[in-house]
Structures are given as structure tokens and as C-alpha cells.
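The following block contains the structure, expressed as C-alpha cells.
As you look at this complex, bear in mind that one protein chain is not there, while each of the others sits in place.
Take a look at chain A:
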Amino acid sequence: MIEYLRNNHVIVWQALQEHLYLALLPVLLGFVIALPLGYLAVRFPRLYHPLTNVYGILYSIPSLALFVFLPVILGTKVLSPINIVVALTIYTVALLARTVADGLRSVDAVVVQAATAMGYRRTRRLISVELPIALPVILAGLRVATVSNISLVSVGSLIGIGGLGQLFTRGFQLFYMEPILIGVILSVLLAAIADLIIVLVQRAITPWTRVA
């Protein structure tokens, strides 16, 4: 395996970078889109159930189907990484919009009322009271989205798009174990490290959750 790495480190390194990019860009995009969508479901309680149902349905579309059909819908090339990014962004939005909504709903109504009575206006209250208190729930969703995106990128390689999955396909084609093993180990490591980073960030920015 070391031997294989030595000879192919350029390919492996490139696959790793692609993998990270393809997994994390959707997390970022998805999070930014999910914030207002999740808020909408809380701001207008009547929308909560319809919206979360839609998010649930989106999340249940099989990834391979999405990878195959998106080029038809978007008019992109079948091998374009845009397909992966769009597909994973859809999953992230579906997951995080619901998490954001649930996080905001978990904020004690008494605390929100106290904030209002202190003289917070709606937007400032959202940013400096409700969102911070909802953070533990939101970040838990972000962990799930990140880890599942990292594993889903590998599926993309089945239809020939980059990332560590390329190493699997290459291994299968050549009946060769090494690249498969390396691909598996690296994607697991990647997921574990990403998860750990989010946990550490969470500990740093939500110190109040660890006191009582």
C-alpha cells in the first residue's frame, strides 16, 4: 500500500482535494440556503408541516438517481461536477432546513418573550438570541450533513465524477486491492476529521451547554 501511495501520490492527493471540495462546498451552500428556509417554517407556523414534508421528500430521493437525472434537468454534462454539487446541496438543504426549524423551535418561548420585552426587534432577536440558543441543534445537523456528504461524493464516482471514489473504480477495473483500501481509509478519515472539527468548534462557541 505504501508502495502504491509512493507511486500514485499525485493522483491520490488530487482525489482527496476533489473529494473535500465536492463534499464541503454543498455543505456551505446548503447551510446558507437552509437558514432562511428553516426560519420561514418557524416564522409562519402554518408552513412548518408542509415545508418539513417537502424537505423530507427531497432527502429521500436516491442519490444515484439524482446524479443521473440532474444533467437532464440542468442541461449540464453528465460528467460535470456541478451535478454532484447541486445534488448534495439539495440534500444538505433538505436536512438542515428542518434542523434549523427544529433548533429555533427548541428555544424556550419564555426566553424569546423576555427578549421581546427587553426591547429586541425581530431580526436582532433572531441573530443574537434565538440562533445562538439553537446552535447545538443546528450544529448537530451540520455534522450529519457533512459526514453524509463526504460518503455520498464516493457514489458520484460510479458515474465517473472525481473524488476518492475514483480510486475504488480504478481498483475494481484493475482487480487491484490497494487503491480501494486507500480510498476507503481516506474517506473514513476525512469524515472523522470533519466531524471532529465541527465538535471542537461547537465546544468553543457554545460554552454554556457544558456547564450544568
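Brief remarks on what is shown
Criterion: contacts are C-beta pairs under 8 Å (C-beta built on N, C-alpha and C of every residue); 3 or more make two chains touch, one makes a residue touch a chain; residues count from 1.
Methods note: contacts and distances are computed from a predicted model.
Looking at the choices "Thiolase domain-containing protein", "Acetolactate synthase small subunit", "Proline/glycine betaine ABC transporter ATP-binding protein" or "Metal-dependent transcriptional regulator", the name in the UniProt record of the chain not drawn here is "Proline/glycine betaine ABC transporter ATP-binding protein". Across A:Ile2, A:Ala117 or A:Ala204, the single residue that touches the chain missing here is A:Ala117.
Interface note for the absent chain: among A:Leu51, A:Ala87 or A:Val129, the touching residue is A:Val129. By the touch criterion stated above, the residues of chain A touching the omitted chain are 108, 110-111, 113-121, 124, 129, 132-133, 135, 206-208, 211-212.
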